[in-house]
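Of the protein chains in this complex, one is absent; all others appear in place.
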Amino acid sequence: MSRKPYIREISKTNWFFSQPRYMRYMAREVTCIFILVYTILLVFALKNLAQGPEAYAEFLEALNSPLGILFNLAALVAAVYHSTSWFNVTPQAMPIQRGEEFVPGNIIVGAHYGGWVVISLIVLFLGV
Amino acid sequence: MAKSNKPIFWGPFAAGGTITAFVTPVLVLLTLFAALGFVPSLLTYEHLHAFAANWLGKLVIFGVILLSLWHAAHRLRVTVHDLGVRADGMVAIVVYFIASLGTVATLFYLLRI
Partner (left out) sequence: MSERQIQLEVLRYNPETDSEPRFQTYSVPCLNEWVVLDALNYVKDNLDTTLSYRWSCHMAVCGSCGMMVNGEPKLACKAFIHEYGDQIRVEPLANFPIERDLVTVVEDFIAKLASVKPYLIPKEDKPVSAGEFKQTPAQLLTFKQYTLCINCMLCYAACPQYGLVPEFIGPAAIALAHRYNQDSRDGGRDERQEVIASHEGVWECSFVGACSEVCPKHVDPAGALQQVKVASTIDWYKEHLMPWVKK
């Protein structure tokens, strides 16, 4: 008896619509676009900063626009989603074993969230 | 099977993912304030210039930008593959070129402050 296995094709371009968990994964992955564009924005801020007060004032003026507000809002959502998705999997990537037990995952995640809050408060305190 | 050279890029990706998780949201919050017209004191010319003129400040700025760029570039490479583009070699060249350009520019501007 000859075999004739049937192969089910998977779409290479829209496979992630098939399951909610794949959608969550893609949402996590596309945060990188906002991180990348935002970091490039920081490089431009640096460029104008190096060129002197007038150029830097122009940068701030360009930022103070509907597009600037919209982008920063979107980047904020993306950045927060990246942070939570990153911290939530830290116990999987970096489990900590103490003797005959693993440190519970929620303690590792909690420590990251705690550090995140502290760093954010320090930056806000010094920056605003 | 030959061992992969992916670790060159995965190291900065992982380090950058961690640093952006900790600092990017609050940085975006600061620039959002600026975009809304309320420029936070750190983002005024005098304060930011003074921060970037300091060697420690330069190091912090360079570290954050470098790792954010290489994190995002590497993840973008994977994302483009996930979206169905199979020209991985070409994509890798483009995304890492953007990251390199950003890195060199950051270094260049920091040294001029």
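Worth a mention:
First chain written, first letter: the chains are A and B, and each begins at residue 1.
Keep this in mind: a residue touches a chain if its C-beta (ideal position, glycine included) is under 8 Å from a C-beta of that chain, and two chains touch if they have at least 3 such contacts.
Note that the coordinates shown come from a computational prediction; the quantities given were computed from them, not determined experimentally.
When the missing chain is restored to the complex, the residue among A:Pro53, A:Pro95 or A:Gly114 that touches it is A:Pro95.
Touching the omitted chain from chain B are residues 1-8, 10-11, 14, 78, 82.
As for the chain not pictured, it touches chain A at residues 1-8, 10, 12, 15-16, 18-19, 21-22, 25, 29, 89, 91-95, 97, 99-102.
FYI, only the chains that are shown with their structure count from here on.
Contact residues on chain A toward chain B in their complex (touch as defined above): 11-14, 16, 26, 29-30, 32-33, 35-36, 38-43, 45-47, 49-50, 53, 56-57, 60, 63-65, 68-69, 71-73, 75-76, 79-80, 82-83, 86-87, 112, 115-116, 119-120, 123-124, 126-128.
Of all the residues in chain B, the ones that touch chain A in their complex are 17-18, 20-37, 39-43, 45, 48-49, 52, 61, 65, 68-69, 71-73, 75-76, 78-79, 82-84, 86, 98, 102, 105-106, 109-110, 112-113.
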